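Apart from one protein chain that is not included, each protein chain of the complex appears where it belongs.
And then chain A:
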Amino acid sequence: MTKHQANWSPYDNNGGSCVAIAGADYCVIAADTRMSTGYNILTRDYSKITKLADKCVMASSGFQADVKALQKLLAARHLIYQHQHNKQMGCPAMAQLLSNTLYYKRFFPYYSFNVLGGLDNEGKGCVYTYDAVGSYERVGYSSQGSGSTLIIPFLDNQLKSPSPLLLPVQDAITPLSESEAVDLVKTVFASATERDIYTGDKLEIVVLNAEGIQREFMDLRKD
């Protein structure tokens, strides 16, 4: 008796990379805009970044259908929260909600690799990084998606803070300024685009700070 194999998969990987970097009073979230399947490109202009709340932005790579479903669910839950509490959800609250939502489907997961970025309750930048089933951690920077293996080591080199086990406790937040962080993100994506076939076309950068949310785009290699 051989094990019964499925002849189709409910999942697909639409590729792409996401990055988020937390600063003292800002947060940079970026993702490329290429959506692919297999060796084909579906579109060069698809946003993987969504605003969940005034101070909370999520970038997700993986299976975009699951990503879309997840975004819709979180948006609906946020609306309920606003009705009940008369205010927007803060980033740490949304981070927990996302984790719970992902684990809820522990046995048929959302194929969605998420990076949450925003401002915490004190106005400092915060980044939360997730796996597909909701395990999450607050970090100073993170990357998910097909280019993450190329991006993370470079960010480690440029941003890594001393071990959190050392005393006195050091903040994970980078000392970089906002414009320096944005430049770093552009550099990082340009590099990832060179070697990762699923990353490219255009880069969408979202910056969250006390003034609100700004968005900018940068072209990437289209091959």
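In this section, contacts are C-beta pairs under 8 Å (C-beta built on N, C-alpha and C of every residue); 3 or more make two chains touch, one makes a residue touch a chain; residues count from 1.
Going forward, contacts and distances are computed from a predicted model.
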Per UniProt, and picking from "Phosphatidylinositol glycan anchor biosynthesis, class T", "Mitochondrial import receptor subunit TOM7-1", "Proteasome subunit alpha type" or "Glycerol-3-phosphate acyltransferase 4", the hidden chain is "Proteasome subunit alpha type"
With the full complex in mind, choose from A:Met1, A:Ile80 or A:Leu166 the residue touching the hidden chain. A:Ile80
Missing-chain contact, candidates A:Lys72, A:Lys160 or A:Arg195, resolves to A:Lys72
Across the whole complex, list the residues on chain A that are touched by the chain not included here. 72-73, 76, 79-80, 83
